[in-house]
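Here it is, the structure in full.
As you look at this complex, bear in mind that one protein chain is not there, while each of the others sits in place.
Showing subunit A:
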Amino acid sequence: MTWVYALLALATVAIILGVLYRPLGDYMAWVYTSRKDWKVERGIYKVIGVDSKTEQTWQAYLRSVLAFSAIGLLIVYGLQRLQQWLPYSLGLPAPSEHLSFNTAASFVGNTNWQSYSPELTVGYTVQFAGLAVQNFVSGAVGIAVAIALVRGFAYRRSGTIGNFWVDLIRGTLRILLPIAVIGAIVLMIGGVIQNFNGFTTVTTLTGATQTIPGGPVASQEVIKLLGTNGGGFFNANSSHPFENPTAWTNVFQVLLMLVIPFSLPRTFGRIVGDNRQGYAILSVMAILYVASFSILTALESAGMGTAPELAGGAMEGKEQRFGILGSTLFATTSTGTSTGAVNSMHDSYTALGGMMPMLNMMLGEVTPGGVGSGIYAILILAVIAVFISGLLIGRTPEYLGKKIGPREIKLAALYILVMPTLVLAGTAMSFAIPGIREDVENTSIWNPGIHGMSEVLYAFTSAANNNGSAFAGLTANTPWLNTALGVVILLGRFVPIVFVLALAGSLAAQDKVPTTSGTLPTHRPMFIGLLTVVTILVTALTFFPVLALGPLAEGLM
């Protein structure tokens, strides 16, 4: 029966996404190509002194991205450190320096790794002025960078790749904000709370007293998912009934996470003028997503041991109201979109099942990836796939009419270097440096042995891929992990962006090569298959040795 439900759940999600694919994709393409500014946008441009009609070179675009993010980082850090003097702080003190840094990096980097219990650490002002703002704009930054790369493919002999400020503001105001408003209302209908009540003390049926935090959850919740951020209002994230009360809100949350990443291929196809290219990219994302979901569901349903067999599956760490399917669907979506929200505890999954969320991230977040970051990551892999297949047909390779020469390959190669290096170096350093190892072993790891290693590996994988989910048995609120993960998040977010924008600049400067019958069609099943294999080979394969030491060693027992 599990499989019938699995199919039904997938079909529901697929049909709704399918219906939205074209209108949303086309709408987003229009947003980024329209020449008209809204009145409110013109007001903003006037205030920040931007001429919306001038485009930027890739260097200028990059400088804008970095400057904007650096300012965001300072603001979020500052707000936390000054929390005790801020209004609506609920009387909470300022978090420590390293925790504040980690949180700032995490929200600016669209990661939302949380080393803390949000409801007990940050007040409403930090939530709203700091975290919620970043939830919107860090997502908009991701889409902007992706659009810049797409423009690189679409433009001919152009020195510019668009205007970052225009892309940022349009993405926020025209895409994220309207969908968020609708989404928040739907969530509230579903029972997600939205108030400013602070802590309410109640007496339970048994006579004990309990302090229940309230807050503006629905408005936070929607952008947490829509912007593939993942930072929950509550520590329990989407498994908390105030965040995700019912089975149908669970499916709605899954849809919120997927809707933009799965529609961006349409935007891409639209802007480059060939919708079939969008379908090809979409197919690769969907194939990997469905495969990952199926494997995870199979592994979790077949959980071995007395308890899982009695429960009909590995139910430890999963909410009864979502069941195995609701949990695996959410986990696949959340780790595949770089959201990192959880409605079940990945740490408690079966050993091999727990490997699947990790693998989703190790693929470089392309199934379908975060807002914007998913499509630019897969386009980089497409460049590499095109390069290899171009050689195989005897032409110097080209993608969408753009030649893939030494410079383009160099940038793509540097891109794919970053993530594995950060994950492996971070994990290795946690165990290699004696002082740090002691700290990690004694303070952070609560499950010594193979699983403890997996927890650390998961943490660095999540940080480097800007996911934000965790094997939560790990205590990450330590100076080493807060700092190291914060640095990994920033490097994992912005170093690849440097290469993506440089690639966009280099592609935009080229003229287009005309398509002939000697050109490799990049919209046919063969290329889709090749790109799928390349994605698995150049990213996930790197991690085979460490996975053998962690989940594989644990799971093959």
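By definition in this document, contacts are C-beta pairs under 8 Å (C-beta built on N, C-alpha and C of every residue); 3 or more make two chains touch, one makes a residue touch a chain; residues count from 1.
Just so it is clear, contacts and distances are computed from a predicted model.
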item: Choices "Potassium-transporting ATPase ATP-binding subunit", "Thiazole synthase", "NADH-quinone oxidoreductase subunit K" or "Ring-1,2-phenylacetyl-CoA epoxidase subunit PaaA" - which one is the UniProt name of the chain not shown; value: "Potassium-transporting ATPase ATP-binding subunit"
item: Where the missing chain touches subunit A, by residue; value: 384, 387-396, 401, 404-406, 408-410, 412-414, 416-417, 420-421, 424-425, 427-429, 431-432, 437, 441, 448-450, 452-453, 457, 511-514, 516-521, 524, 526, 530, 533, 537-538, 541-542, 544-546, 548-550, 552-553, 556-557
